[in-house]
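Take a look at this one; I'll ask things after.
As you look at this complex, bear in mind that one protein chain is not there, while each of the others sits in place.
Which chain is which? They are A, B and C, in the order written, and residues in each are numbered from 1.
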């Protein structure tokens, strides 16, 4: 139930700022109030809803400042993952996965395509690339912290969908350039370099944060698979 | 109710690995089962209990590896706070607070005292010092992430209590030396230096992690105010 | 005399590996042997010539490994300059200079021109940009160390001249993107970010080091004003 409710928020079916009640959600989803109550307690913890059981809840509205702060924390945590990955070193299988992601992104970008299907594919490969680095880092507490900071609405409204065509193409190329350098740094055990390359990489959406906020209302039209990490 | 239940776990009244049920806790705390159920959902989110409503819960048991990983994530996040503090700069009031903390720690250490009252006072001032840096950093998402990683059992079983007298005195001196350097770095807007000084500072408990784990069973005898950040 | 002899080497008029003698140079430049002897002692110190007064000198031949190592040291020192600049903060005049450099590079790149005159202009502005950052850093020992690592042959055979047209245009754009981020980091007192942005920026020629070595023999045809810092 928590997962289902979370998805409704992340996809924008329950818009930001919307007031939600146990009884309203119970009738909407045709379940009893108890599972709804438990789910709301969890989502409150995740900061996706605000309020209290007795006073009623509201879907959290993210400000530009919220977004900026979350992006900065995520950049530091992703940087830590890249640093640990460089320090611990790659298995052959992990290296193969990273190389394959880069090769697939290369083909995608070279195609010159710039539609929603392309963005969705870009996001999928991109998520796989970053998840592999986090896996190499091998710190479960870090993995959980990263999951918490990506379970957020703008996760489903990433930059690519809201940029003009030329800028979206450029953004994919620049992102790819960072991926190549990251792999190079990790291969050479350059932890400091990997950490700061990743930080800078994860800060890219910062420049587009205002644009992202603006498009959150239109979030419903955007496929949920996409990822804000970029 | 969540706060009360959390405290019971953090203080060790509900020992690690202990099986807990809604009905058992409801009768122990003389409340109805609904608030207990909500509290458990939240504590599960905080990873203080493991399990599921229908299968029953268990107070989480922390391994040495868990502790190591959490300390590393916290070190990176505390480092971020110190970096942001150095970049944003201090108000006169914030600088005064940091200086006062350092002065009070100086007096405490110079006294040569090495008992529980001293450790408790050390912890209080130490918490104030770190909280001030986090406040200067001024990133709410970071503050929340740091709170999550300090809401953990070993928070109430810090190094000082488990070290031999000589080592405890030495540990307080070294910690203080780091505080002085941190203030110096923040004053001079040296973000890179502040970040890495803080990381190293926050990694100190790593060397004592095994000792901390060992003493968690005896956690009840240790005042809850103490902080693992050191 | 030292400056004149240095220029002959840097421009390639005295090719790498060439054997040089006091009497030969004295007759070539129509001066007595004493100033030549003093100049050679200095150039030996700068590692532009190898050998000894009694055994004769040879213009140093740079290997790919030499180049790689020098680029890495320079990247670390340039990174230090950017860090200090961010920590010390900009005067209005210094900020204006950096902004003007970026604006002029923007116009140059937007023109789409890709000939030697463009590269020369790019290099001049680029040198001014980096020199301003070093000036802001305000550490005379650092300035001297940076000068020593740029007084080297490949300084006159920079990347732009040896790249295919498409790559040269791309290289100027990427370089410019780094300049913009560097200014942003310095403005916000982000020392750690500025340091690592600059390091990465100064490592760009690494990928082209083999190409640079290859073209050093043809160095004579390349204007001496150009700079390897990129």
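Definition applied: a contact is a pair of C-beta atoms (placed from the backbone, for glycine too) under 8 Å apart; a residue touches a chain by one contact, two chains touch by 3 or more.
In this text the structure is predicted, and so the values were computed from the model without any measurement.
Student: Using the touch definition up top, pick the residue from C:18, C:50, C:72 or C:124 that touches the left-out chain.
Tutor: Answer from the full complex: C:72 touches the omitted chain.
Student: Based on the whole complex, identify which of B:49, B:125 or B:197 touches the chain you can't see.
Tutor: Going through B:49, B:125 or B:197 one by one, B:197 is the residue touching the chain not shown.
Student: Please pick, from A:8, A:131 or A:189, the residue that touches the omitted chain in the full complex.
Tutor: Touching the chain that is not displayed is residue A:189.
Student: Tell me which stretches of subunit B touch the chain missing from the display.
Tutor: Residue positions of subunit B that touch the missing chain: 174, 177, 181, 192-193, 196-197, 199-200.
Student: In the full complex, which bits of subunit C touch the chain not displayed? Write them out.
Tutor: That gives, for subunit C, the contact residues 34, 37-38, 41-42, 44-47, 53, 66, 69-70, 72-73, 76-77, 80, 139-142, 144-145, 148-149.
Student: Touching the missing chain, which residues of subunit A?
Tutor: Looking at subunit A, the ones touching the missing chain are residues 83, 86-89, 188-193, 195.
Methods note: only the chains that are shown with their structure count from here on.
Student: Can we say the copies subunit A and subunit B touch using the same residue numbers, with more than half in common, or are the two sides different?
Tutor: same
Student: What is the identifier of the chain with the smallest separation between its Cα mean and the overall Cα mean?
Tutor: A
Student: Please flag the chain sitting at the greatest distance from subunit C, going by CA centroids.
Tutor: Taking each chain's C-alpha mean as its centre, the farthest from subunit C is B.
Student: Measuring centre to centre with CA averages, how many angstrom lie between subunit A and subunit C?
Tutor: That gives a centre separation of 41 Å.
Student: Could you state the distance in Å from the CA-based centre of subunit A to that of subunit B?
Tutor: Chain centroid spacing, subunit A to subunit B, equals 28 Å.
Student: So which bits of subunit B are touching at least two other chains?
Tutor: Where subunit B is concerned, no single residue meets two or more other chains.
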